[in-house]
Every structure is written in structure tokens, then in C-alpha cells.
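Okay, structure first, notes after.
Selected chains only, in their assembly positions.
The chains carry the letters A and B, assigned in the order they are written, with residues numbered from 1 in each.
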Amino acid sequence: MALSIDFRVRYAETDQMGVVHHAVYYVWFEQLRTEYFRKIGFPYGQLEEQGVFFPVVESRCEYKEGARYDGEVKVTGWFRKPRGVRVRIDYLVEQKGRVLVKGYTLHARADANGKPRRIPAEILEKIMEEAAPITEGPHLN
Amino acid sequence: MALSIDFRVRYAETDQMGVVHHAVYYVWFEQLRTEYFRKIGFPYGQLEEQGVFFPVVESRCEYKEGARYDGEVKVTGWFRKPRGVRVRIDYLVEQKGRVLVKGYTLHARADANGKPRRIPAEILEKIMEEAAPITEGPHLN
């Protein structure tokens, strides 16, 4: 399965090249994750209060074209099957039907002190249900 | 009249104090302006292509409370009657029914080289129609 969110590019997200700054896509990926965690019943803010963190341990993007101010963008994300404490999400960013950016982030479940910890069973189960096979969505090596 | 937009706080917008960083509200104000210019029929991206810019010449905020991650916020804006080349917009930021922040930005119409220029008549007319009396909305001195 997958989740998509749509929103408009902010002026502050552009740089003097006239398109969105390349670091901003990682912020959009994070916004997708926030929505995805809420959708599967575990709002990320509540997880943190319970000592369940998923800090980013790896991030990657390939850029084809820059997103433009004021136009709508669509960000889609695919959970992948967790391996141990690690969860990967793949992303696609589109504007006006064109693929602009592909990327992923890899997360490791940690506690409030940053120590690695098992993914709680009920969250793991939900992510397993939601996880898409790698034949779906982009999948950078 | 006034316009409101609702959206969720992004994780990247928080700082280590656990609430939204104080500079971020100015980015939200800008997002409100983008929506407001579109609503009155002059998408800001198109205005720029026609050489109509409204750079910020003054900005101000009063902070009561910090917005929190993952919760919805409402940003409301009120256009004020332009004076010469200048337009002011007042803003209110709310979360869960509490007023967090009040602010304004003042803009001066400029051309692509940053030179002051008259506000085009059809835009001025629309903003005059839309402008709220200062008895409506917040109005910091």
C-alpha cells in the first residue's frame, strides 16, 4: 500500500535558482511519515511521549527536476518490511504529473536516550500489514 | 474580510525547546499570503512573472505560546487598506482554540529590480474590496 499527500510549495522553500532547495524534499518526506504514522493509528507525537523514536539513520534522494513555487506537489510514500529495528520508507515527489524526485529514508527504532530498541509488537504488526513489496513504488539501491 | 488556512505542524519546524521555532511563524504568514493572493485572483507566482513583487519591508510578531508538533494550526490573515505602494496584512495563529501568536507584515510593491512602483489598479481594487477595518482581527502597533 502507499499514502499520498498534496500541498502547495512555499515561497521560503525556493532558493535563488528559482526552484525548491534540494534539502527541502527531506522535510516533505518527514511530513509524509507524520501522516502515515497517524493513518496507521500511531501518531508520531504520541509515540515520542511513550519513548518510541524512529530517528533517521540514512537518507537519499535523486533529483530529476525542481519543484516550483505555488504549484501543488504530491508526495507518495511506501513503507517497506522492517528488518530488525530498521524501517525503510521510499518516496516519490510529483508536480503536474511529472516525477521530480525519488528518495528514501531508513529509520532505527530508539528509546529517549537514543539506544536501539525493538519495534513494539503492535506497531511492527501494523507496518508489516502496510508494507509494500519492492515491486511497488521507487526503490533506489 | 479574512482568510484562514489549516495545516499540521511539521517536525522540522520545532526546535529543542519542544515547540515551533519563532522564525517559522513568518513562513506560515507567507503561506497565508500565497493563499490569499490566489483567492483574490492574483496568484503570486504569476504576479512575479509580470514584474509585480511585494517584498516584505517590515515584519513583527508577539508570541504567547509555542505551537506543538503534529497538531493542527489555524492561521488567519486580514488585508488592511493599502497606503500608497504599501500593503499590510495582520495575522493570528491558533491551535486547539488558543491564540498562540499575533503578527503583521508590511509590503511595498516593487518591480523586478526592487524599485518601488504603483500597485496595479486591478490588484489595488481587489485588495481594497478585501481589506478589513482595523476593528477586525489583531492589530499590533
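Rule of thumb we're sticking to: a residue touches a chain if its C-beta (ideal position, glycine included) is under 8 Å from a C-beta of that chain, and two chains touch if they have at least 3 such contacts.
In this text, all values refer to a predicted model and were calculated from it rather than measured experimentally.
Colleague: Of the full homomeric complex, 2 copies appear; what's the total?
Modeller: Shown in place are 2; the entire complex has 4 copies.
To be clear about the criterion, only the chains that are shown with their structure count from here on.
Colleague: Tell me the angle, as a multiple of 5 degrees, of the rotation that maps subunit A onto subunit B over the C-alpha atoms.
Modeller: 180
Colleague: Which whole number of Å gives the spacing of the CA centres of subunit A and subunit B?
Modeller: Roughly 29 Å, centre to centre.
Colleague: Which of the residues in subunit A end up touching subunit B in this complex?
Modeller: Counting only subunit A, the residues touching subunit B are 7-8, 10-12, 27, 30-31, 34-35, 38, 43-45, 68-71.
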